[in-house]
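Complex shown without one protein chain; remaining protein chains in place.
Coming up: subunit A.
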Amino acid sequence: MLSMKNISKVFKTDLVETHALREFNLNVAEGEFVAVTGPSGSGKTTFLNIAGLLEGFTEGEYCLDGVNVSNLSDNKSAQIRNEKIGFIFQGFNLIPDLNLAENVEVPLRYRGVKSSERKRRVEAALEQVGLAARMKHLPTQLSGGQQQRVAIARALAGEPRFLLADEPTGNLDSLMARQVMELLENINQSGTTIIMVTHDAELARRAQRNIQIVDGQVCDFSMYQKADHSVVAELKKVADQKQAAELNQIVSGA
């Protein structure tokens, strides 16, 4: 489904070059539910943005759904985003002037779906997140958890094969977070591939597979996870040390 080979991403500003990802390798199979964790600034969002074709990358190769999407035109990536990918953001990112139904309908508008079909899909998506009764409400009239469910409905309405979520529960209390997580699990059960970035270890554990991004690289712990927690802890320590060493180097270098 998703395959990244030796991806690296460098942010250049006038003063510094930041290597947000370096020789990043990852394969995700169709139907997987992958939880991504990692320290702050390690490159999780950068990875997700690249996976979702919101950003390009400096080097490497990226195949999505069997198609090489490494060097797509802006229009083409917009089209793939619209047709194959659903996004859920930490900040919900609903459009404040539009009511729930209109928010959910946005991806369908850009796809040119007919009005009757649009209506049907919007209703179904809102039904699925349990907010069908509040279609005419504005986002500000909802709680954070409800807003996030609308955002999920918006992602669902487009019937994406591939759902990317960046800390979808980051702004929610644990009860709401669990509801959202259950929703995502249901969606995953119906066949949608999901990649979710989270800081919540408990939620991460519920996913099929866990990967950790450290310092712009993947540490895939899933194979160890169930077997030996001490190895995981050890690996994590190594990773943290590596980061600390690098930090030291930067500080002393400067």
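Here, contacts are C-beta pairs under 8 Å (C-beta built on N, C-alpha and C of every residue); 3 or more make two chains touch, one makes a residue touch a chain; residues count from 1.
In the analysis below, contacts and distances are computed from a predicted model.
K.L.:
There's a gap in the complex where one chain should be. From "Carbamoyltransferase", "Fe(3+)-transporting ATPase", "Acyl carrier protein" or "ABC transporter permease", what does UniProt name that chain?
P.N.:
Protein name of the absent chain (UniProt record): "ABC transporter permease".
K.L.:
Kindly state which of the options A:33, A:62, A:87 or A:162 is in contact with the chain not pictured.
P.N.:
Residue touching the absent chain, from the options given: A:87.
K.L.:
Give the residue, chosen from A:79, A:208 or A:243, that touches the chain omitted from the document.
P.N.:
That would be A:79, which touches the missing chain.
K.L.:
What residues on subunit A make contact with the chain left out of this view?
P.N.:
So the residues of subunit A touching the unseen chain are 45, 49, 52, 54-55, 74-75, 78-79, 81-83, 85, 87, 89-97, 106-107, 109-112, 154, 158, 166.
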